[in-house]
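A single protein chain has been removed from this complex, and every other one stays in its place.
Showing chain A:
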Amino acid sequence: MTLALYVPRASLVHRLPAGAKLLCLAALAVALFLLPTLPAAAGALAGVLVVGLAVARLPPAVLARQARAVRWWLLALLVVHALTTDLRTGAHVALRLLALVLAAAVVTATTRVSEMVAVVERLCGPLRLVGVRPARIGLVVAMALRFIPVLVERADRIRAAQAARGGSPRGVRALRTTVAPLLVQVLQMAHDVSEALDARGADDDPPRRRRRPAPAEASP
């Protein structure tokens, strides 16, 4: 399983600051809703493809994968609008969604997670005033991206182990027999991960703030 992830290339799009790219994405979304016409949606889609494939030189498969993920949505939008209003509106709404999904894919494929996380941390900066550490929020985002594939893999392994011993439950029962052992593994892993974070200095004083002069520290 792969989440849309960074595709390294030496391109202008890659070099653009993450904040600027996210701003462009937001601006595109706003513009497409303020300008609800079929040519606007089609033009945006063409623009996104040019930026993604020609300028950023992303492999077409990266974008195709994202498009495939939303294909049923697109089809449903098209059909529902064609039946309730007209085909042109359906095409417009579907193209608009596709353009935005692909634009988001271009941003994620050209931006390192650490840069994205830095933007999230900056946006969460004001929370410092109420005692929240923005770096912690950034870590949570990064860890979610890191561990989703790990969990999927563990779930697959549990299902494979059960199948190897003749169990091949379906439906709700399958959910139950997979979820319980997965939960046990997740809790064990959470403990291991927290130890690893500790060992790598997760509870060190955050950078940029002055270190407390006294070496005396309480153990966590």
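One rule holds in what follows: contacts are C-beta pairs under 8 Å (C-beta built on N, C-alpha and C of every residue); 3 or more make two chains touch, one makes a residue touch a chain; residues count from 1.
Note that contacts and distances are computed from a predicted model.
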Consult the UniProt record of the chain that does not appear here and report its protein name from "Biotin transport system ATP-binding protein", "BLUF domain-containing protein", "Transcriptional regulator, MarR family" or "Fe-S oxidoreductase".
-> "Biotin transport system ATP-binding protein"
Given A:Pro17, A:Pro60, A:Gly125 or A:Pro149, the correct residue touching the omitted chain is A:Pro149
Where chain A meets the left-out chain, the residues are 2-3, 5-6, 8, 112-114, 135, 139, 142-143, 145-146, 149-150, 153, 189, 192-193, 195-208, 211, 213-220
